[in-house]
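Taking it in order: structure first as structure tokens, then the write-up.
Coming up: chain A.
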Amino acid sequence: MSVKTPSKLEKILAAGHQAVTSECGPPRGSDPEVIREKARLIRDHVDVVNITDNQTSVTRMCSLASCFHLKQMGVEPVLQMVTRDRNRIALQSDILGAASMDIHNILCLSGDHQSFGDCATGQNVHDLDSMQLIQTVRLMRDEGKFLGGGDISRPPEMFVGAAANPFAQPHKIRVPRLAKKIAAGVEFIQTQCIYNLDRFEEWLAEARDRGLTEKVYILAGVTPLKSVGMAKYMKNRVPGMDVPDEVVARMAGVPKEKQAEEGVTICVETIQRLKEVPGVAGFHVMAIEWEEKVPEIVERAGLYPRPAMP
Partner candidate 1 sequence: MIVGKQKPIEETWAMVKDFSRVLVFGCNTCVAVCHEGGNKEAQILASLMRMKATQEGLSLEIRDSGIERQCEHEFFESAEKDIEWADAVLSLACGVGVQFMVKRYPEILVYPGLDTCFLGDVEKNGLFTESCQACGKCVLAETAGICPVSRCAKRVLNGPCGGSNKGACEINKDLPCAWQLIVDRLEALGRLADYERLAPIKDWSTERAGGPRKLIHEEFMK
Partner candidate 2 sequence: MRIKTLKRLLPRVGVDPARVEMFNLSSAMGPRWAEICNEFTERIRQLGPSPIRAALGRGGKGGTAS
């Protein structure tokens, strides 16, 4: 796949390296130091950093401003953008805003339903869905056009990503859904956290058979478990999450004070196994409010040092 944007993530992937990405959630306030501090913890161990967009529908500092703070400190951001809160005018406008700051990566999502957040009585927009947002960014970038047909002066140069969940139901459309996102124009995928490796490999094999891994870079999502409680919560309460009983049992099998370490070890072993699977283009390490563990995970998994890119 040839390089189409100035994105560092795209260059690393195109050069055949397995990429490492991570993510940070902006604060519930306006202090940029919070986001900078999180970024400092991981900057040397990851290639780019996603900034979430009001995740779980809880109001936070916007993704765009947070990306700007990363950019200023020399860390390459991935702008996450959900279709929940903005119509097509605001989406395109924010894409241009990001492009004006030379933000070169975007992740297109629909976003959690607002009923989970701090504004449960609010409206949701969903003027576009996530696939249509992918199409929109590609139109803006490749044709230099707005949805309304007008020309864009200095079009955005963004590497376009989306999420995929190999574990969600209905199972039968997991690979077709990936194909659909590729048809919409997606270039990289960050997956849901993987605990059921067999199921993930099955999904990836099916994607490979259809030639999809030749058309999109798939970054396997991993999240270290902090405790057996977190494992159970993820298993039972988070939609579309597949945490096998063996993983819960393994966490339960070590004393409480060793569970965090065990969680990190499971995460490292997951990466080590998946590194060898054809079609895995890299890893998305989501250490939820546990950013300080990212360097250890990356080092132990043998993904350090990160390649230097011009």
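Here is how the candidates were picked: all candidates are chains of the complex that A comes from, given by their letters.
Basically, a residue touches a chain if its C-beta (ideal position, glycine included) is under 8 Å from a C-beta of that chain, and two chains touch if they have at least 3 such contacts; residues count from 1.
Here the structure is a predicted model, which is why all the values come from computation and not from measurement.
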**OP:** Would you mind flagging which of 1 or 2 touches chain A in the complex?
**Re:** 1
Subject >> chain A residues within the candidate 1 interface of the complex >> reply: 83-84, 88, 110-113, 115-116, 124, 126-132, 135-136, 147, 163, 165, 168-170, 172-173, 176, 179-180, 183-184, 192, 239-240
